[in-house]
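The structure appears right after this line, and notes come after that.
Every protein chain except one is present and positioned as in the full complex.
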């Protein structure tokens, strides 16, 4: 018998019994759809293989895809919106970094110090997940081989203009301040 | 079987077994009426849809409504009183924010740094909950469709004068220092 | 079934099963007599109604009354002694505070920042509990309607000279440094 | 039924079921012998009665006695060595402190701020346990009435030269830096 600890959408701490280890991801998907999360986001964000990005099942971490009014790809996690950004590969004398996709948001005043990352100038941001390198894990995929319907699959869509990757990747400053809670709840 | 962790009104850490997921909110209401809470208030406060504000069931988070001697709407949570404030929508070139209702209190010396929010000048405050945007969740409502009796429903009461919303919403400074524990216990 | 988490007198983390919610306070009393505590002291101390002060059952929070060699009323909690102080009501233009009884001690070097309260000058103190206002809760009383024998009831005893209450109540500086562990273990 | 949480010698978090409260210390001894600990060392160290020092059962807190190559009395706890020091009683106008025995080590760079205690100058140290005053608790004794064999009993051995006790007791600076992990594992 296993037991998984969640924080519910109401912030309550709830443990759910799980019959066996192979049922665990199912339970995470089931409660993740309600916005329940287990554990805290690792410092620097979750790390997943780049090849999982296309059909990643965000319910596994209690998140879901969302397209904001400007048509941008976002992910909602615990009520906060993270923007999708593509980072080009870096291959310089000083640094080698494969291409990546990163989901991040600007830091809020109440974010603890250790999850903030510095970008240019005074700007600080917080990363939910980074998809880079690695080998695809099929078990992280949305069941049915397709992303969740709310954003729709776009296997052949042209990739949006990538931002040049940097040693400390920069969260693109937005021309209009987007409050972090301007979300479809 | 599920298990929900509470902090009791005496500060004890107690876990309660819950038969199934659909009984969870009932258990939260049952123990929330005693002032028991589960989990910690998220940084920046709980986020709920604005349309839940009128009949929100505060027992879900171990809180209750209270009208202070000056007739102001307050909420008591873990022995501390939070004042209800209405924030107007903002629609400027720099910022778009829908109208909101916020429950907050002045910061205390013993509040940890990461829950304090800065307002004008030296003033710092702590938010319990903010109701803004979103889509009403019926399951958050007080059973019976009516707020708890202690404050009474006032569906048609004129809304109090709203405070102009700001990028960092300001907790209204009070002319007379109101101690945080001036509460009906 | 409920489960309550304790820190034992040896600092071990132990959970005890409790048959039903109405047995919970009994279990807290039973283990509290051994110095076991559940949860942490809230920032600023436990808040109880003033009318519970006379016969408060300190075992509920793993504490016990103690009279120090100077004949002063103290409470021992996790090996540290807290001094009883009476605070007069304040009724000024700036502040209204009902009378209170507070149990506090001077801060130690190893106390975390967020539990320290500032008094005059450099002095910092830590509050275990404050009894102020509110409505008496009979369930917090020592069973038998009498305080524990070690300090004895004193319903009609003249109250010790109260310290003038202040916005930030001052822990009375002691002329001779009293080490925090000068206790009957 | 009780449940005790341990951190194993490998740092894993493991809970062990205990049949009844009177079996608890036995379980702590059994797993403490493996170096498992429960809970964290209290700020300022564990407090025990002085009369328990001679035959204290260190397995109760997952520690064990050790004599270092210089013949000094040490205690190993979670891989770190603490040196035994005797502190004379203080009886001055400013301070009254009974004699004590203290087990402490120099602070390491990775020790969190709140467990460090200041001594003279820049020196900081961390206390595992202090034995002072109080009334002997037989249940803390090594079963058999004798200390564990590794250091051997020495009921009549002359006490080592005591260090003069001070308001903030000073960890004796060692002439040669003794790395904290110079231990028999």
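Letters are used for the chains, namely A, B, C and D, taken in the order the chains are written, and counting of residues starts over at 1 for each.
Methods note: a contact is a pair of C-beta atoms (placed from the backbone, for glycine too) under 8 Å apart; a residue touches a chain by one contact, two chains touch by 3 or more.
Note that this is a predicted model, so its numbers are computed, not measured.
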Chain A residues that touch the omitted chain in the full complex: 1-5, 15, 18, 21, 24, 28, 38-44, 46-49, 60-61, 93-98, 114-118, 130, 132-135, 137, 167-168
Positions on chain D where the hidden chain makes contact: 3, 7-8, 10-17, 31, 78-79, 108-113, 176-177, 179-185
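Here is the rule we go by: only the chains that are shown with their structure count from here on.
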Centre distance in Å when chain A and chain D are each reduced to the mean of their C-alpha atoms: 45
